[in-house]
Each structure stands twice: as C-alpha cells, then as structure tokens.
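Let me give you the structure first, and then I'll get to my questions.
Certain chains of the assembly are absent from this excerpt, and the rest are unmoved.
For reference, chains read A and B in written order, and residue numbers begin at 1 within each chain.
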C-alpha cells in the first residue's frame, strides 16, 4: 500500500473542510432531516470506483465525515495513489444514515476531483518513469484547493513546485520586464528575501540562460523552448554547476513530455493534471443492513448531528 | 453584450476572495515585494484569450484586484458569457505593477476555471437551443466554489439546479431505500420542510414514475433511462399535470443530449461542464508603459499594499 506525505495537520485543514460542509448544507439538509426524526438508524455504505484511475483524498474524506458526526467510521480499502479498476471498493463507511447521506456529496466531490488529478498525473509520470527527471506541478490550482490539489499531484507521483508566493522566488517575464534585466532583478530580490529561499528564473533564450547563470539563479526554467534549445541550455548550465536545478516548462503534453525529459532537465512542470483533468467517477452505495445503534449513540450524544431523538 | 444574473453581493463573496489571495500570497510575495521598494511604478496589462471559449468571471477577477489594491482599475472588454477567439483582449488592467503581478495568478486561475465551465456548457446548450428544454447543473461542484461554478454554468447558458441541501428537496435512491417507499419518503418530508420548497424524486422505472406522481412530487427525475423510457415517462406525467417538472439525468454527453431533449423533458441535468471541462487558457501581458502615479497614490495611501515608500 503506497503512502503519501504532504497533508498538513488538521488544525490547518479543518476550517476549509467545515466551510465546504456548510457550503452544501446551508440552513440544513431538507431531504434527510425529516426522514428519520428521533430514530436515525445506522447504516453501511461503500464507495465504488466507476472508472479506472488513481485514488487520492480518502484521509480527507474520512475527516469530512468525522467533522459531521464523529460516530461515523470510514475505512479506506485502498492506499492513496493506488490504481483502481471500475467496480473496486475504495472505502467502507458506517454510521447514522442521515449523516452518511448529508456528507456524501462533499466528501465524494473532493475525492473525485483529487483522484482525477492523481490519475492524469500518473499518466504523465509513467511516460518518464525510467528517466532521471521528475514531473512537477505549478501555481495554476483551483482557488481554495491548492494544498489538496498539490497533495493529489504527489499521490499521482509528481513532486510539488513551490506552494505559494512565499516559499520560493520565481522571476518571470513580467517581473524581469518591469525591472529591465535578469541580473538586476536577481540582485534586488536576493538581498531582501529570507536567506534559505531559492530563486528561479524563467528563460526563453539561451542568452537568458547565460544571464541567469551569471546572476546566480538557483533554478533555471527553460520556458517554451524546443528540445534542441533545451538540450543546449542544459549543456550550458551543467558546464558551470551540478547544483543548479533545471526545469522545463511550457505546453507539456502526454506526447511531448518524454522528448523533453530526454533533454536532461531535472524537472518538467505542467499544470495539465490540475487544469485539464476530469473527475474520477466514484459512487456511494448504501448497504441493506441498517440498525439502531443505541449504545454507541449514548457514548457521546453531544457529538451527534442534532438530529437524534429530541430530549 | 450579454448580461448574467447570479452573483450574490460582495458581502457574501469577499471572505472567499480574500482567503484565496491569502492562500497564494502566504507570508508575502517574495518575488515582487523586493523589486520596487519605495517606488512602485504603475503599469498596464491585458488579459488575452489563448484558446476559443466563453468568458466567465471577469467581475469577480476585478473584485480580487480591488481587494488587493483599490488603486487598480480593471475594465472588462467582453461581456460575461461572450465567446472569444484566441488573441481577443478580454480585460485591460492598470495599477501598481507589484499589485498587478501579485494578484495575477489568483484572478486568472479563477477566470480560467469559470470560463472553462462556461465554454463546455455552451457546447451542450447549442445542441438543444431550438428545443423547449433547458440544461441544468448539479451539486457536483468543487468544494468551496459552488456559487461561482454555478454562476459560470449560467454564463454558459444553463439554468441552475438547487444550490445546496436547503433550497429544494431531492429524494434519491439512497433516501428512498432508507425509508422503504417513495410515498412514505415524500409524506415525511412534505410536512417538515419550509412550505415553499419543492420536492424532486429520482425515478429509475416507470413504476417509480407512477409512484412519484401519486405521492405528489413537484419534480420527477428520469434517471438513467433510455430515450424510449423517458418518452413513456413524460407521457405518463403529462397526462396528469402540466405543472410537474420533468428532469432527465444520467450519463448525458454531447452525443446523447439532443435525443434526450427530444423526449419532451423540461430539464436535462449534467455535471459534465463542471466535472469534465478543461480551463480556458488566458494570459496576462504587461504593457510597455509604466509610470509613477504619485497623485493617485496620494489620494488614499492607506489603501495601498503596504509596499509603497516607507513613511
């Protein structure tokens, strides 16, 4: 079972998860809230894959249900990043039926979105798995979902690029244009940033590459270059240092990723798995057996949904 | 220029927009923060379409820049939902260069995502534009983005389905299974919900359709039926009432949407434009002219980014 790093602790994620539940529930789930007044039987459900793909997000889905009602148990049946064929059970859930139905959509929406990202990432990664190069993501992520979309990217086999504007510097064409030269831009930034941070420079020509090299860039991005240009760029850089990281970027597709990888770059960045993937289809099937779980109900009634038998 | 309803007032949206800026900026934009210390020139930028599609989200993008620095002006060059060919300028922006660069990614990410949804929605809608039927969305939306993804759905020409669990009732297979029968489920819910709310029932067979009809459903969903079944379902329902709304659902594709529409249903629901669309590619180009705009700077310096000349 594969294991994935990258989830921050719940104290970081919980506010998001709660806001997503509230987004869907609003003033209350009119459908389930009236069905089982005062009795709320327990039920079982399974999540089943309806299309082939790599699963990502189950620990977060479990937490979403837990926030809604901590009597719910959620057992993942596959590891994060595992590839599943249609029909495969990916999780088993048990708890008060109303809570299962109330949390279903939010938990599934997230997992389907993240698994879609992991799935397309996996397809890219497989193309270059035998080469000394890593696929990386970008800052093109859905607003509000960056942490988890980048987690899904890792579940699919990619490395993460910087997570935001504050954990690394990237000097792009617009920045450099605003200042005038790569050299001046790097010089200004270097003296102001936290010292452990690295500076990446976007280059579009070999002249840019040389300028970046001379100005002390830590990472050099070869942007929108042909494989030949890239190869030349790699050569120029490697002549000077083994420590400078080289990233290829720009219109990477499933067709071009391998030729680019063969140029000798260290990293290939693409937003495609996040901006161009479809959700992986999953569905929740409610089991036949439902029962009244009074005993566990009594263990911590205050934690329930507020749907249980009125006092 | 087309106009789109559906955006709630900023008092509702602002907390989200702010959280998205903070998600990207984190502890500060290391790249731009050091480039223009104490001088921050004004600059101009254009947003340009790089692929054909329907634009959605420009008023929200404008607001994102405004929140970051209220000296920025953002002028949309196309209407919401307008179709744009590659190369078309969709917005012109002017303001402190650092703020333009700092807000660029968040504002573009949102607009590219929403425009991608509007674009695929448009393709579906065009298939059935001449028929008395409307395309509608579902609750399969990215966690945290429902309001805006559903707004994009409207920009693409669809109607919205319910926005959450609280503005309409949908009794699905899982709900009905939990209670035992459509009749009992509707009866329980009807007496408990706010009285203006409507109840929709998911049906999979014509027997279900009849049961829903007899139990007083306001909306009947024909789920995963063949066109022939749908036609029969429509006939059964219309014999009894013109007021009951009929929705078709289940694996609607660009190929199947028209045959389904021809069965006489009122609405066709599909999550595809939200779960299966790619982002519409847009890019921001910084203009040549940048200048020091001291006068407007002085008008309300407290509102600026905190990057301006230290006191």
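We adopt the following convention: a residue touches a chain if its C-beta (ideal position, glycine included) is under 8 Å from a C-beta of that chain, and two chains touch if they have at least 3 such contacts.
Here the structure is a predicted model, which means the values were calculated and not measured.
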So we've got 2 copies placed here, but how many does the whole thing have in this file? 6
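Throughout what follows, only the chains that are shown with their structure count from here on.
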Distance from the CA centroid of chain A to that of chain B, rounded to the nearest Å? 21
Chain B contacts chain A in the complex at 16, 19-20, 23-37, 41, 43, 97, 101-102, 104-106, 109-110, 112-113, 116, 139-147, 163-172, 174-175, 177-179, 185, 188-189, 191-194, 197, 275-276, 278-279, 284, 286, 290
